[in-house]
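For chain A:
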Amino acid sequence: MIRVLGAALAAIITLLGLTLALWFAPATQVNLPQQVELNIDASGIAHPITAVLLNFRSYDTLLEVAVVLVAVVAGLALRERGPRVTPHERSADPMLQALTRRLLPLLVLTGVYVLWAGSYAPGGAFQAGALVAAAGVLARLAGYDIASRVDRLLRLGLALGFILFLTVAVSAMFGGRPFLNYPDEWAGSLIFLIEAVLTFSIGLTLLSLFVHAPGDASPQGGGDYGR
Partner candidate 1 sequence: MTNALMPIYVLATSLIAALVIFTLPERFHKVRTTFNLSAAVLKIVLVGVMAVGIANQLDYEFRYELLPGIDFILRADALSMLFAALSSVLWLCTTLYAIGYLEDAPNRSRFFGFFSLCVASTMGISLAGNLFTFLIFFELLTLSTYPLVVHRGTEKSLTAGRTYLRYTLGGGAILLIGVALMYGLVDQTGTITDFAQTGSMAELPAEQHVLLFVLFFVLIIGLGVKAALVPLHGWLPIAMVAPAPVSALLHAVAVVKAGAFGIVRVIYDIYEIEFAWQLGVLLPLAIWASITIIWGSLMALRQHEVKKRLAYSTVSQVSYIALGACLFGPIGTIGGIVHLLHQGIMKVTLFFCAGNYAETLGIHKISELDGAGRRMPLTSIAFTLGAFGMIGVPPLAGFISKWYLGIGALDAGMGWVIGVLIASSMLNAAYFLPILYRLWFKPVQGPWPDEHILAGRFETIGLLLWPTVATAVFSVAAGLFAAHMFSPLSWASLITYREYLP
Partner candidate 2 sequence: MGVDLWYALVGAVIIALSVFAFISARHLMKKLLAFNMMGSGVFLIMVGLPQHQHGVDAVPQALVLTGIVVAVSATALALVILRRYVRSGGDPAP
Partner candidate 3 sequence: MSLLMYLVHTTPIPLLVLFPLLLALCVRADTARRRGWMLIIAPLPMLLGVLFWYCYGQPETFTEVPWLMLGLHWRFDTVLTPILLMSTVLWFAAGLYVWYSLRSGTGADEPHIGRYLRCWLLTLTGNLGLLVAADIASFYTLFALMTFAAYGLVIHDQTKRALFAGKIYIIMAVLGEGLLFSGLIWGAAQAAGGALTPVAPLIHELPLAIANSDYGMYIALLLFLGFGVKAGLAGLHWWLPLAHPVAPTPASAVLSGAMIKAGLVGWLLTLPLGGDLESAANMELVPTIAVLLGLIGAYGAAVLGVFSKKAKTVLAYSSVSQMGMITMMVGTGWLYPHAWPAILAAVIAFAVHHGLNKGLLFFGVGWLKALHGRARWVVLVLLLIPALNLIGVPFTSGEYAKDLFKDVISGLPVGLFYALFTYGALATTALMIRYFYLQRRP
């Protein structure tokens, strides 16, 4: 009871504070979108969000990729041992089989499109990665044995995006330019390359988190919330 009352109080205070803050927000003195506009050409990317993400504030993104990597490393560390789980038997459901076979290429294709569109329209590596992961999950559900062995290859795949990103960022320094700078002429293509690899790694990451989550994910394996 006290807990609920306390929660309510906290919620009310938050609401009150936020509303006041929003209502009386002062006029901004800095116009960042304007600066984005001014520099978008130099970024090598046409779409401002992607430009911000992968060029102006690419450091954030680098760290963000690291966050993803950390999550999966920690996730892998917590996977359950024991006798190696044999791959799922391919689902006998012909409907699922057929659907999977048709949907998978489509999903991957959509992913590639979203990735490519990112340079001039909303889209980009993360959205694409999510699609790729979805494809992987689907395949997994259908009984395909992907990413179930935690070996160096998987880890390499997981880290590949980050590795590339970091390599590009560092290689700028060998040219005497600052960290995370792109050479002017190659900026666009480098960013696209990074995005492409990131798409793969992020997709793989989300998939691995799904695959290696502790416990049997299938309904028969005993849901965690059934009891």
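The candidate set was assembled so that all candidates are chains of the complex that A comes from, given by their letters.
By our rule, contacts are C-beta pairs under 8 Å (C-beta built on N, C-alpha and C of every residue); 3 or more make two chains touch, one makes a residue touch a chain; residues count from 1.
What you are looking at is a predicted structure, and each value in this text was computed from that prediction instead of being measured.
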All of 1, 2 or 3 sit in the same complex as chain A; which one actually touches it? 2
Touch list for chain A against partner candidate 2, complex: 3-4, 6-8, 10-12, 14-15, 18-19, 22, 25, 27-28, 31-33, 36, 48-53, 56-57, 60-61, 64, 67-68, 70-72, 74-75, 78-80, 124, 126, 202, 206, 209, 212-215, 224-225
